[in-house]
Structure formats: structure tokens, C-alpha cells
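Okay, here's the structure, questions in a sec.
A single protein chain has been removed from this complex, and every other one stays in its place.
What follows is subunit A.
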Amino acid sequence: MDDELSINIASAALICGFFALWEVLCLLLGVSDLILPRPSDIVATLIDRFPVLWPHILQTLYTTLVGFALGVGIGVAIGVLIGVSRIAYGVAYPLLVGFSSIPKVAVVPIFVLWFGSGTTPAILTAMVICVFPIVVNIATGLATTEPELEDVLKSLGASRRQILWNVGLPRTMPYFFASLKVAITLSFVGAVLSETVASNRGIGNVMMSASSNFDVSLVFAGLMILAALGVALYVVFSMLERRVTGWATRKNDFAVT
């Protein structure tokens, strides 16, 4: 407990130190605002422009979360279908790995082509980019379930559905939540990326237009917001993970991404 506290304090100190160093170095070296604004400038811009930024923050969160939710739904469904059968798992796994190594950025122009610019391609990008880690983890979790655990239920005459529900899925939860942490971050990246390329709303778009207006401190303000949102989403899902899969934390080598 004490260890955990001192580690937390140390990492907070590291973050503060990073910004302090940034500020001091910019002042000492006289770096121009147009190249690298100081943190204090960025914070001032953030507060100043917050009313304008707020709808964009909501937009980015909205596309991220909707895309993520769709991705989780689809990912779980496909993952279960593949994972329940060892043969299906063996057959589909190479394909999955192949798909998940395609840079998903490449799909943005296709979505724009199909659905025009705006919210839809952002949601779809967020979805596509997060589906594969979820599918791979769910399928792996199910397919690697120890036969001994299934035998406990089989000996009682349980049906396949009961075995899936009482053994397969609970046993897969640590994999699932580990993949959610990865997936939410990816969704966020996907949504912002799509906004940057093809949207007139969202933080990605704000940064894009700020950069073409040489509003450097606004670009950095956007970056700060993205960082904060990314961290917040990650933290929410790791807390969820810890609550739901506490039983597995004694052996913490889960997650295949």
C-alpha cells in the first residue's frame, strides 16, 4: 500500500517536472511561440477558448465511444464464434492476425468515399480499428480455456451453452478487459484521425484548422485535450478491469494484442 502511494507520488512528480522543464527551457532558450508554446501559454489558451472547444470535445468523445461500442459488440460476437470451436480458431487465427496488421488508417479514405465526411466515417474508423484486438483476445481466451475447467461442468451434464456461460466467458474476462484498454485507445486514435482528414467537427479538425492558421498554441491545446481524454478513457477501463477481473490479478500475464 505504502509502496503504491509513493509510486503514485513519484509519477505525479515526474509529470509536473516534465512540464516545469518544458516551461523553463522555453524561457531560457527563448523559443518562439510559433514553434513551441510554453505550457502556461497553452493552459491560458485552453481556458480562453474553452467555450469554443467544448462542443468539439463532446463530438470527439461521441464518435469514439459510439465507434468503440459498435466495435466491442461486433468484436465479442465474432470472437465468441471463432473461439468456441478449436477448429474455427485454428483456421481463422492467421487471417485475424493478417487483418489486424493492416494499417487501419488506410480505410479512412474509403469510408469518406462511401459516406462523405463528418461523423459517420469517424465512428466507422473508431469501430474498425478496435475490432481486431477484441476478436483476437476473446477468441484466444475461449480457445485456451483449460479442458479441466470444462470437465467440471461436462461431468454434471451441462450443455455447450452452459459451459460457455459458466466457464468460457468468465475465464475470458481478463483477456477481454485487457483488450478493452487497448481498444478504447485505438478507437480514440481512429476517431481523431478521421476527424483530421474529413470532418468539420471534433478536436482533430480543430487542430487541423488551427495549424493552417498558424494558431500554434491552439494546436497544442488540442494536443493536451487529446492526451487528457486518452488517459481518462484508459484509466476508466483499467479501473473497470480491476474490479471485474480481480481474481486474475495474481497471475498478470494476460492480454494478447
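We adopt the following convention: a residue touches a chain if its C-beta (ideal position, glycine included) is under 8 Å from a C-beta of that chain, and two chains touch if they have at least 3 such contacts; residues count from 1.
Quick note on the criterion: contacts and distances are computed from a predicted model.
S.K.: With one chain of the assembly withheld, which option in "Potassium transporter", "Succinate dehydrogenase hydrophobic membrane anchor subunit", "NitT/TauT family transport system ATP-binding protein" or "Lactate utilization protein" matches that chain's UniProt protein name?
M.R.: "NitT/TauT family transport system ATP-binding protein"
S.K.: With respect to the chain omitted from the figure, which of A:Val76, A:Val108, A:Leu153 or A:Val206 is a touching residue?
M.R.: Final answer for the missing-chain contact: A:Leu153.
S.K.: Looking at A:Val167, A:Ala198, A:Val219 or A:Leu233, which makes contact with the chain not pictured?
M.R.: A:Val167
S.K.: Going by the contact rule already stated, which one of A:Phe18, A:Phe50, A:Trp114 or A:Trp247 would touch the omitted chain in the full complex?
M.R.: A:Trp247
S.K.: Suppose we count only contacts with the excluded chain; which residues of subunit A make the list?
M.R.: Residues of subunit A in contact with the hidden chain: 146, 148-149, 151-158, 162, 166-167, 170-171, 173, 245, 247-248, 250.
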